[in-house]
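The complex appears here minus one protein chain, its other protein chains still in place.
Up next, chain A:
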Amino acid sequence: MANIAAARIQREFKEVVKSEEVERCKIKVSLKNDMYNELEGTIAGPPDTPYAGGTFKLEIKIPETYPFNPPKVKFTTRIWHPNISSVTGAICLDILKDQWAAAMTLRTVLLSLQALLAAAEPDDPQDAVVAKQYKDCQEIFIKTARHWTNIYAGGPHRELDLENKITQVMGMGFDEGKARVALSSHNWDIERATENLLS
């Protein structure tokens, strides 16, 4: 079975590289080894979203039973999104689970992920905290997602007020990353975030 997987990836590889969508939608795949079972994907944050301007990297693992089973994909770039874990980068997307079809390709996966960034599905969340914020306080969600894109994915928009709050919490002796997570998870309420950090 392993030879089908490797042979398929080799052919797909050419397809993604050749495709004009690579230019248009900014998706990319590169090999991590010559076994064709570990790849790195890259997608650009879609325009008119808080992720615009960011570049997100993905870890793609090809199971031996590929393409009859889906590839294992997770974000290695940290991201604030209801369907992606802000801690582990794990993705909740139907086509990576039961809706996978053997006729799908890495290209379709990356395009679907890009579409997921543009249209979240908060009713089927991977990260419950983010999903709750997405539903209850859209504005804070957008600012937070934009801030995370700026910090981790090289996005162009800085959120100065959020950065100030992080600096304040860091002043109390907390690590920057932890301060960011605590503040993001508590709608940037310094008091509740520090309470959470202390407990």
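Simple rule for what comes next: a residue touches a chain if its C-beta (ideal position, glycine included) is under 8 Å from a C-beta of that chain, and two chains touch if they have at least 3 such contacts; residues count from 1.
The rule we apply is simple: contacts and distances are computed from a predicted model.
Per the UniProt record, the absent chain's protein name among "ubiquitinyl hydrolase 1", "Vacuolar ATPase assembly protein VMA22", "2-methoxy-6-polyprenyl-1,4-benzoquinol methylase, mitochondrial" or "RBR-type E3 ubiquitin transferase" is "RBR-type E3 ubiquitin transferase". Shown as candidates are A:Met35, A:Val87 or A:Ala102; the residue that touches the absent chain is A:Ala102. The hidden chain makes contact, of the residues A:Gly41, A:Pro67, A:Pro122 or A:Gly155, with A:Pro67. Touch with the hidden chain on the side of chain A covers residues 1, 4, 7-8, 11-12, 65, 67-69, 101-104, 108.
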